[in-house]
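One structure, pasted below without further comment.
All protein chains but one are shown at their positions in the complex.
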Amino acid sequence: MTAAPLPTGDLRTGTLPDDAILVRARGVTKRFGGLVAVNAVNFDIPRGAIVSLIGPNGAGKTTFFNMITGAYTPTSGDITFDGHAIVRMAGSKVRSLKPFQVTALGIGRTFQNIRLFGTMSALDNVRVGLHVHLKSHWWDAVLRTPGMRAEEQRSIERGLELLDIVGLSGRADVWARNLPYGDQRRLEIGRALATNPKLLLLDEPTAGMNSSETAEMTDFIRRLRRDFGLTVLLIEHDMRVVMGISDRVTVLDYGEVIAEGTPVEVRANPRVIEAYLGRGAAAEA
Amino acid sequence: MEQIVQTIIIGLANGLIFALVALGYTLVYGIIELINFAHGDVFMLGSFMALVLISSVFALNANTPLLMMVAQILIVLAITMFATAAINVSIERVAYRPLRNAPKLAPLISAIGMSFVLQNIALLIFGPANDSVDSILPRVNVLSLVGIESITISAEQVFVAVVTIPLLLALTWFVSKTRQGKAMRATAQDPDTAGLMGVDVNRTIAITFLIGGALAGAAGVVQILYNNTTVWTLGFRFGLNAFTSAVLGGIGNLQGAVLGAMVLGLINAFSDRYLAANWTNAIVFAVLIGVLVFKPTGLLGQQLADRA
Partner (left out) sequence: MSAAAKPIKPGLVGWFGYLLESAMAVPGAYRDALVRRPRRTIALTALIVFGLLYPILNRQIFQPWNRASTFPLPFPEDAVVTFMIIFAIMAIGLNIVAGFAGLLDLGYVAFYALGAYTAAFFASPHFGSVTFILFSEAPPGFPGIHLPFWILVPLGFLVAATFGVLLGAPTLRLRGDYLAIVTLGFGEIVPVVFKNLSAVNFEFGPIRLVNANLTGGNLGINPIDAPRFFGISFGSNSGIAAVYLGLILLLGAIVVARNLERSRMGRAWMAIREDEVAAEMMGINTVRTKLLAFGLGASFAGVAGVMQASYQGITTSDFFQFSTSILVLIMIILGGIGNIWGVIVGALGLVFLDSTFLPYLGLRFTAINPDLPNPSQFNFLIFGILLVVMMRFRPEGFIPNRQRAAELRHAPPGQAIGSAAVLGEEALADEAKADEIAAEQVAEVEAEAAAAADAEAESATEGDQPR
């Protein structure tokens, strides 16, 4: 799928038609006791877009991620994904889908701190990602029915395919924790891809990488979007990545959206500069 | 009616003993998130030690003059508390500290092993049967001194209160007011940062075990003087009740442990009296399971430990 021209208009105000939007978050708030981590965030992610979520440390980016995936339940708000409600308000109570249900709907994610299954091989890590789409039950496994064996075979084939795609062919049998750091990041993406997602959430995919690795990863993300028709939401700190790859950028600070737009627009936005660099810098811009 | 009040009194007295043991569980859990399975057995060893000291070493009996009796009881308390504290610290050193970085279930299993070791040591030395002493404290109904005849509060029960309540207060003071207590609370919240702030984490944990052990020892002495009997399996029953108390009150929470212990003392007393001793253990377990499933933070919620 080539990058169709993205609809214009501020993603915060919900002016885009529904079918162009993959994720719609409205009034999403998360309180931890007295701390408001995310405050009434409105956020749309258009289909096929690569959107970056940026902001200073503690701005609430990962918290927001976690609410999309169902790991956290918001204090209030709605989130719909591809027409399905992930988070819904029923009166004053908030109901959220569980993470595994969200994954089944088509959202895959990677983690800020790599969370691979260390003592499982790279191939098995990816096959775990396939879990949600495999159908055999435990009795099929015990009896070793043809259906189950065929499925296992297919899962190995698909797993190897995915390893190829993320550039880890030949490493299928290596334990995840024995892989070099860059490979681990890619394996995590491979595992997320195995869940057959429509939306890929990448949490700081280039953390700890040098500039050539970062360029590779950036390229890779672009290719993923193109080859799989994915929509990507990134949390990133590396501005080169953000500027280079994003179709839209949303800036969070203290849990609120302070800016949204194309990378160029956001970069020049004084509030954004102020959030990152302080008032003085904003005044100079 | 009197029966009910009497049962309540018995329940509260035993509850105080549970409280001393429960504090050991809750302190240790609060600081390293470990259920110290062996703690009840440390209590049991304390009770045996008290038994030996009282009956063999001091030949304490009902006829000993009051002043002597008090003095000897204090000495027995001191020795026993010292010994059980030492035992508890050694257990931590041998069975838990080396496993500090292992997955959580490893020290738990080690604790179970330790529990068996302690139980069987007692079994080896003292044999399988109950061991008893004759009542030592004066068999006096304290309430009769104030003119109430229908309900009894025995001198033994007063003794229980006299020993346990000061210890509980001392502990509360220690944890909230002293530097070491602050170190304990800091380590319970966040060991790494506490370490960075200059707290000697290892030593703090050792002191926690020391305090817990001492309290268990005191409980052992009280057990001998109040219930007059002990047996190598005593640790299991008391440990179960004490741990349930800690969980009921909110694990990691000192006041909660005491509150929970009171409740459990009452449950035990009422179950023993109105149902059958056969069922009491099962009921306590049912309470434990109920709390863990429906309100895992307990009655007073978590205080010492904020970790999920």
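Per-chain numbering from 1; labels A and B assigned in written order.
Criterion: a residue touches a chain if its C-beta (ideal position, glycine included) is under 8 Å from a C-beta of that chain, and two chains touch if they have at least 3 such contacts.
Everything numeric here is computed off the predicted structure, so don't read it as measured data.
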Tell me which residue among A:Arg109, A:Arg225 or A:Arg248 touches the hidden chain in the full complex.
A:Arg109
Using the touch definition from the top, which of B:Gln119, B:Thr208, B:Thr230 or B:Asn268 touches the missing chain?
B:Gln119
Contact set of chain B toward the excluded chain (per top definition)
32-35, 94-95, 98-110, 112-117, 119-121, 123-124, 190-193, 201, 205, 236, 243, 247, 276, 278-279, 281-282, 285-286, 288-289, 292-293, 296, 307-308
In the full complex, which residues of chain A touch the absent chain?
32, 37, 57-63, 66, 69, 71-72, 98-100, 103-104, 109, 111-121, 123-124, 127-129, 131-134, 136, 138, 141-153, 155-157, 173-175, 177-181, 184, 191-192, 194-195, 204, 207-208
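Basically, only the chains that are shown with their structure count from here on.
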As a quick test, compute the distance in whole Å between the mean CA positions of chain A and chain B.
50
